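Removed from the display is one protein chain of the complex; every other protein chain stays in position.
In order of appearance the chains are A, B, C and D, and numbering begins at 1 in each one.
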Amino acid sequence: MGRLYHRSSKKTGLPPGTVVHVGAQKAEPVRINVIDYDTERFSEKQVSSVTKTAPCRESPTVTWINVDGVHDPQVIHKLAETFGIHPLVAEDVASTSQRAKAEDFGDYVFVVLRMIRWDQEKSQIDSEQVSIVLGQNFVITFQEHPGDVFDSVRERIRQSRGRVRSEKADYLAYALIDVIVDNYFAVLEALGERIEMLEGELVNHPSRAMLHELHRLKREVLLLRKSVWPVREIIGVLERAPEILVARSTMPFLRDVYDHSIRVAETIETFRDLLTGMLDIYLSSVGNRSNDIMRILTMMMSIFVPLTFIAGLYGMNFQYMPELSWHWGYYASLGVMAAVALVMLLFFRKRGWI
Amino acid sequence: MGRLYHRSSKKTGLPPGTVVHVGAQKAEPVRINVIDYDTERFSEKQVSSVTKTAPCRESPTVTWINVDGVHDPQVIHKLAETFGIHPLVAEDVASTSQRAKAEDFGDYVFVVLRMIRWDQEKSQIDSEQVSIVLGQNFVITFQEHPGDVFDSVRERIRQSRGRVRSEKADYLAYALIDVIVDNYFAVLEALGERIEMLEGELVNHPSRAMLHELHRLKREVLLLRKSVWPVREIIGVLERAPEILVARSTMPFLRDVYDHSIRVAETIETFRDLLTGMLDIYLSSVGNRSNDIMRILTMMMSIFVPLTFIAGLYGMNFQYMPELSWHWGYYASLGVMAAVALVMLLFFRKRGWI
Amino acid sequence: MGRLYHRSSKKTGLPPGTVVHVGAQKAEPVRINVIDYDTERFSEKQVSSVTKTAPCRESPTVTWINVDGVHDPQVIHKLAETFGIHPLVAEDVASTSQRAKAEDFGDYVFVVLRMIRWDQEKSQIDSEQVSIVLGQNFVITFQEHPGDVFDSVRERIRQSRGRVRSEKADYLAYALIDVIVDNYFAVLEALGERIEMLEGELVNHPSRAMLHELHRLKREVLLLRKSVWPVREIIGVLERAPEILVARSTMPFLRDVYDHSIRVAETIETFRDLLTGMLDIYLSSVGNRSNDIMRILTMMMSIFVPLTFIAGLYGMNFQYMPELSWHWGYYASLGVMAAVALVMLLFFRKRGWI
Amino acid sequence: MGRLYHRSSKKTGLPPGTVVHVGAQKAEPVRINVIDYDTERFSEKQVSSVTKTAPCRESPTVTWINVDGVHDPQVIHKLAETFGIHPLVAEDVASTSQRAKAEDFGDYVFVVLRMIRWDQEKSQIDSEQVSIVLGQNFVITFQEHPGDVFDSVRERIRQSRGRVRSEKADYLAYALIDVIVDNYFAVLEALGERIEMLEGELVNHPSRAMLHELHRLKREVLLLRKSVWPVREIIGVLERAPEILVARSTMPFLRDVYDHSIRVAETIETFRDLLTGMLDIYLSSVGNRSNDIMRILTMMMSIFVPLTFIAGLYGMNFQYMPELSWHWGYYASLGVMAAVALVMLLFFRKRGWI
Partner (left out) sequence: MGRLYHRSSKKTGLPPGTVVHVGAQKAEPVRINVIDYDTERFSEKQVSSVTKTAPCRESPTVTWINVDGVHDPQVIHKLAETFGIHPLVAEDVASTSQRAKAEDFGDYVFVVLRMIRWDQEKSQIDSEQVSIVLGQNFVITFQEHPGDVFDSVRERIRQSRGRVRSEKADYLAYALIDVIVDNYFAVLEALGERIEMLEGELVNHPSRAMLHELHRLKREVLLLRKSVWPVREIIGVLERAPEILVARSTMPFLRDVYDHSIRVAETIETFRDLLTGMLDIYLSSVGNRSNDIMRILTMMMSIFVPLTFIAGLYGMNFQYMPELSWHWGYYASLGVMAAVALVMLLFFRKRGWI
């Protein structure tokens, strides 16, 4: 459940703007990757120290600085200083339990998103916080772990495919957000398949374990929802950002992402409705099973208890019981019993029980 | 379930504006049909190549270009270029899992709608994406498959019935949207009949299969809802479009479609309420059936177990049991048994069980 | 159910503005009644042809034209032409499945309302569409059937009671809407009485039939709700209408109707809450009944099965069973049985079962 | 239920503005009490006729006219005329089923509130309509019955405690509304205590009667809610009233009442949540009880039916059954029976049933 609410209490009481890493502790060094391009030029390098990124701020080219790892407060603090970023932003970058949001600081926009991925093995959602700072001619991205969904964007820049090389930093930021949101669809598919499978099983042989699986899937859907809902607001903030940061020509693209995020949100609501419907099916199947069990009991008893009574009747020890001395008495009694059983069986068949 | 959420992950990572067909693959060629008219003139032809549609853009007549099939990116790409349409629009046209929406691009409005149809055989809803581009003097429509609900509009144009020939492109666009929304009523009727039928069955003999039917119908209603809800926004976008695209005189007609879409939406909500009510009936019928079963069990047992006890009593082998040697002992015991059974029956009748 | 959603698909594909009667077919001729008045003058006549109403449009007096029956497209079409009414309005008047709404056309306002009535016999709601066109000095009302709730207004005009004679057409329109909304209270009362009655029955002896009655009442409430909710919007449209149509002095009266409609809507929500609460009572009563049944079963079995066991014990045929030869053995065994039965009865009494 | 929806149909068809008393009929005369004060002067008298109140309208002092009883249309009509009040307001005052609301008529504001009181005996809410007309230098209050919650305000005026004597009519109106809203807390407490008590009982020994009590309390909460919700709007109307009626200095006080009304509303929502939770507890307790009953049945049967079978076995009359002639056969069979019973008991203990 730790994934549904975040433990941030360890920061309680610190002065705001203190960069403290909230998340799993790690030892590997932070990697900084710098891509610098315009229509003609292109360079890509891994830098060892933050100070080497300083010239990018002034250059007219678009610079994309990607930071893998937010567990080193030093690095974040320095980058923030170099690019004139508010200490609170630096703090948010380091504490990895932020909700998705966007804030407009005038000369840059700060965006937090969750990058999600379906963990096939545990069949649950993995999520990672991605922070994006969009300045006039630079984009800085912070990720918790190496490995991301941005490779397609990198390829497009390297090979100058699409518009990305001819556009400004805002388009790059858009492309990154777009690729994150697009990835939600992959998770939706995986989740949808699990739900579909569970639905099939539920119809065929419902079991107690499925209820827990249902509960678990509901949680995953809740988790996904928390990541997706704020995307609309984020786009809204970007659309209202000063034109120097987000150009008018980027608007249709932002609206496109907005649209995707609505589609994701709608599918999530559909999943919730389906899961609720499946719970109804499960609950009624419990009731139905109880009916099945009782039907068997009732049939067994209704047949055998009258027979037992008849047998008991002729087991009585009265001295004067004429039937007992009849020659065919035994067979007659067997016949009566068979008739009673048959009548009961016909009755049950008429009721549709067998 | 595939119809409730759409698989779009195959597009993840491509540059935006890439026209990729998302949907079932098809081999047949794309058909382009051009209708050109004003109050006096009328022409209708099937063109082989997109380039032949170029002159329409400049001509003062109203041109309706209908494209059957969106699986050929070339055709869509070229049309978009010819008519100055944004690449993102072309992308949306080709990927057939868009949600219904309208976007105003200044010199044209882009509308996406779902054209739905009740598949009597599978008793489910078939839906197809229709994209409409409304320019100043042209309307371009894209459909996934040949065959549509637009024949009545075509007839009206051909025979110059109604206002369509004396109005501009905006009226044509309205007429097409109107006919799509009107068609929702037909699907509502089919769905309403299924619900009505199911309701009747449910009252008379509820069965487990009905629960699944209920669940299935709920899904169809969800699907329909997703198609219908955005229609209001679409009308809103059209109403706020520049007057050069949508004339003031078309407003009352748009308001009329708006009205219809609200009626459809309301009926859908009513269906949801009914289906929820039917689930309650089903669930309580499961409980009632369990009561019926137990009632039978209780009656059988309450009658026969005391009788069996009496029989067992006189089956005891005590040496001194005066009743056993009475001459009428056997008959007396039978009488007692009959009395007990009668008392039980009277008790059950008083309780209203029989 | 037909009353909850309307079948309008027969109009699909017709050019908009085509006046087609949607509703039950009828043969009787349409009746047109014209009341013309100002502070001093008053005339009332039944006219045979629409053309005779034409002069009313110009006269400075207030004219109320009431049309009984909307199944004759000719009449509606002609009236629309005579009074300069938009073809879409004429179409809406004729198709009797409109939702309640108001539209402002600049020199007239078009209002659609549902006039409802409680059908005591079928104990369900009857509803009829009333269309009102409010012009500067005329009001035209269209009803589906003869017979309405307007008699009190007619009387007030004839006898010059209240303000109606000294006010303009807007006050007349208000008076008509007011009387329709006031009538909702009567239906609410009838419905409330049914709910009250059902509630009493439910508490005393719940039965399966009541569940269906509950479901049915829920539907009636849904139906009523659909009629009432839009009344607020209608008042809103009237309040924003040009002052030449709706005078400032009429505003307090409109606000009064608004108030009434909110009261109706609130009562309906209360009814929904009550019906939901009654469903809970019903469902829990099913569970309680099942407990009652099982209690009887458990008591019968718990008493008689041990007794039968004891009887069976002394029915065994072992050669050496000392109790069998005791003189008081039989009576002792009877005593033990009585003791066992008593213990069970005391146990059940302690549990509060008897 | 009559208290949840109001019967107003008797007014249907009357011209608007007709003052008709809707409510229980009464014979006692209407009492009119006039308090007149400013910082220095103070007078309080009971007047016999409405005409004697006329001078108050012009005097610069603040006048509070309190009318006990709204069943005499004459009185209300005359007061309305004297103080220039709209006939619709007079109508609303007399019909005691208004919802709480406020209307701004330019030179006076009309406020309707419900004054509620907990009837300890019937343990239900009593409510009474209070109408307040706030003019520039007068406040008129109408109550259904003598006896109210205003005594504390009267005392404050008489003894010149607090600000009331040094403020205008708006402050008086505020003080009256405040005291009515404050009184809601007392009802909340009484209701809260009932809920608390019921909750305790429900946990200890749930019974069918509690379900009805639950249903009843839910209704009271609904009733209370209908009275409280509109208070916010009322404050809103007062805040937007012309400054000549409501002074700026009164705003903080109004905001205070607003705050209280939100607190009442929140507590009501909490009550609803609690009652819903209690319903869940009740329903699950029904299920639990059914489990208890079945557990007893299952234990009785599982122990005694095998024993009965063993007894039956040795009751068979086969000629060759070696056990029957064993000397210790009887005791051995008793031992086997005891062993079976013990095994069953151990099994049930392991399951936690005993």
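The rule we apply is simple: a residue touches a chain if its C-beta (ideal position, glycine included) is under 8 Å from a C-beta of that chain, and two chains touch if they have at least 3 such contacts.
No experiment lies behind these values; they were computed from the predicted model shown.
Interface note for the absent chain: among D:Val34, D:Ala169 or D:Leu188, the touching residue is D:Leu188.
For the options A:Arg117, A:Arg163 or A:Lys218, the residue in contact with the chain missing from this view is A:Lys218.
Residue D:Leu297 is the one among D:Ile35, D:Val93 or D:Leu297 that touches the chain not shown.
Chain A meets the missing chain through residues 1, 4-9, 11-18, 86, 88, 92, 97-99, 101, 103, 105, 208, 211-212, 215, 218-219, 222, 226, 279, 282-283, 286-287, 289-290, 293-294, 296-297, 300-301, 304-305, 307-308, 311-312, 314-317, 321, 323-330, 333.
Residues of chain D in contact with the chain left out of this view: 149, 151-153, 156, 161-164, 175, 178-179, 182-183, 185-186, 188-189, 192, 195-196, 199, 203, 252-253, 255-256, 259, 262-263, 266-267, 270-271, 273-274, 277, 280-281, 283-284, 287-288, 290-291, 294-295, 297-298, 301-302, 305-306, 308-309, 312-313, 315-321.
Heads up, the rule we're going with is that only the chains that are shown with their structure count from here on.
Apart from chain C, which is left out here, the chains connect through touching into these groups: A, B | D. Where chain B touches chain C, under half of the residue numbers in use are shared by the two copies, so each contributes mostly different positions.
The greatest centre-to-centre gap from chain B, using C-alpha centroids, is found for D.
Rounded to whole angstrom units, the spacing between the C-alpha centres of chain A and chain C is 43. Computed centre separation for the pair chain A/chain B is 26 angstrom, with centres defined by C-alpha atoms. Of all residues in chain C, those that touch two or more other chains are 283, 287, 290, 294, 297, 301, 305, 308, 312, 315-317, 321.
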